[in-house]
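Following this message is one structure expressed as structure tokens.
Here the complex is missing one protein chain, while the rest keep their positions.
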Amino acid sequence: MLLARLSQEEVTGRLVGRAHWHPLEVLFWVAAFATIWLFPSKHLILTEIAWLALFALSLDLILGYAGIVSLGHAAFFGFGAYTAALLAKHEIINEPVIALVVAGLAASALGFVTSFLVLRGTDLTRIMVTLGVAFVLREIANQNGWLTGGADGLQGVTMKPILGQFRFDMFGHNGYVYCLVVLFVLFLLARRIVNSPFGLSLQSIRNNPLRASAIGINVNARLIAIYTIAAGYAGIAGALLAQTQAFASLAYFDFERSADLLLVLVIGGTGYLYGGIIGAVVFKFMHDYLAVLTPQYWPFWIGLLLVVLVMVGRERITGWTAPFRRMADRLDWRRLRPRGETTEGR
Amino acid sequence: MLTILFDGIAYGMLLFVLACGLAVTLGLMNFVNLAHGAFAMAGGYVTVVMVNRWGVPFFAALPLAFLFSAVIGLLFERTLYVHVYRKPHLDQVLFTIGLVFMSVAAVDFVMGSQQVFVQLPSWLEGQFTVFGVGIGRYRLLIIVICGVLTVGLQLVLSRTRFGSRLRAAVDDARVARGLGINVNRVFALTFAFGSGLAGLGGALGAEILGLDPIFPLKFMIYFLIVVTVGGTSSITGPFLASLLLGIGDVAGKYYVPTFGSFVIYTIMIVVLIWRPQGLFARPVGR
Partner (left out) sequence: MTVVLETRNLEKRFGGIIATGNVSLSIEKGARHALIGPNGAGKTTIINQLTGVLPPTSGRILLEGQDITGLSAHARVGLGLARTFQINQLFADLSPLQTLGLAVSERLGYGHDWWRVTGSKPPVMAEVVELLERFNLGDVMEDPTSQLPYGKQRLLEIAVAIACRPRVLLLDEPAAGVPEDEREDILAAVAALPSDVTVLLIEHDMDLVFSFADRISVLVNGSLFVEGKPEEVAQDPRVKAVYLGEEAHV
């Protein structure tokens, strides 16, 4: 048997190189931050895109990486939103950033507790449990009107300035910068997570839990960990919405929100972090257009899109995101390169 | 007390007729059909239109509701579902949620968003008392019809050639194919029949469950609980699970109104912790 000698340096470069920043990625974020100055009149919708992108990023962590199909991710979104709104309303924590962190931690705690139910059983039981958890939370919020305002939503929330400096202005300028910065910071964190051995182990669990445990991975512990983290992300996304709107409502827990979120993520593509962000941009502008056309029948278009997306094939439809995928994952699988030509600048 | 038990049984049996088609399709193709409730809604609305607008007698409308939903089910199965069986669960979920949303919006567009009721024959209204137990006439009818259906289903599954083919296909589709069973046809027929039963359930349940365009969304979780708690290896499991759920839900809403809607979730969580494979699932062999 002829053995090819490999250089450790080169092999290391190939593995570690996957996590390097691609120029397109840099461009992506430069463009994202440029919107602050380029489109000041669009800041309200851009704010919505920012928290929705964070919410979808959160779902991508558990669905795209760990393979957990959730139909109730809105549970953590709503929980984070109410936490942030209540903290502000009762002036428990006046500084929005600290309140945001607390809301994220609270949602994480909820994620940790409910993760034990999600671990059990098949995709079907997971769908049922996630759906059930969101329903239960909505019902709890509904019945405890003295705290949450019930069906009217939590009103009378006044937000204090961010870091004591920047007020939430009525045009949403500061709110947008705030959301974008939070999205970026949490994106950086997620990027580190998915490129780490821990993140890789999640992908291995999605691919084959049997083998994952056969190489010594504690599958349940990893799933609990990522579910808890993702719940925190969703909670922060909800808190951003509550803070920028100074309002929280039962609709934040709705099944439709969880289902829409799935759509957002699959539009952009799962499993490479940018899918949720791209999906959020497309979804929001589409929503803006279609909802104005026929506000009442918006669900019909969502449904049609979902059906078409599946029938035609998600890969084929989201094929247009391939260049974006490559910027997160530098290797083009389809192009097999002969050895020796691959040492360029890694 | 017994009246609540009675109502609970009626509710549970209704749930069973609504959900048993889902249990079979799930067991057969491991297909997650979240749009099952849409077929039930179709049966419900077609009954409302026939009885209230066209004056079709209630009992004539029931089999027609069954047929209507079965035909729609067959149509969708052959044209759309058949392409999704082999796709990952995520695709199945997206696809069937898409169908749910479209059905909700479409029914809203055609029928309006308000709740509708079927005009029942007057002799089915009200209740009578036997040994101090208040028995609703309509609920009694539901129990009778659903009971007959359940027994019939059990007989079809255990005694007929189709039933044995179906059971073989549920056990192991590959082996069943090897034995010359046309699994696709078995599945199409089962899907149509399951959709028909859902439609019948929707027609019968319009009075008790309330019928409006968001019906498929409201009852999605109930159906899922029935099949996960009951398992998909037999129809006895889903049947018992439906009864448990029905009685639990009715009793919960009566005795502890504030926590009533949590009762079914508590059942779900307890069962999942206690027996993750489902309450009545047989041990899985490998």
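Order of writing sets the labels: A and B. Residues in every chain begin at 1.
Here is the rule we go by: a contact is a pair of C-beta atoms (placed from the backbone, for glycine too) under 8 Å apart; a residue touches a chain by one contact, two chains touch by 3 or more.
As the structure is a prediction and not an experimental result, all values here were calculated from the model.
The chain omitted from view is touched by exactly one of A:Ile193, A:Ala246 or A:Leu304, namely A:Ile193.
Where chain A meets the missing chain, the touching residues are 1-8, 11-12, 14-16, 19, 192-193, 195-201, 203-204, 206-208, 210-219, 331, 333, 336, 339.
Definition applied: only the chains that are shown with their structure count from here on.
We define each chain's centre as the mean of its Cα atoms; on that basis chain A and chain B are separated by 34 Å. Chain A makes touch with chain B in their complex at residues 63, 69, 71, 117, 120-121, 123-125, 127-129, 131-132, 135-136, 139, 143, 255, 259, 262-263, 266, 296-300, 302-307, 309-311, 314. Across the complex, chain B meets chain A through its residues 26, 32, 34, 80, 83-84, 87, 89-95, 97-106, 108-109, 217, 220-221, 224-225, 227-228, 258, 261-262, 265, 268-269, 272-273, 276-277.
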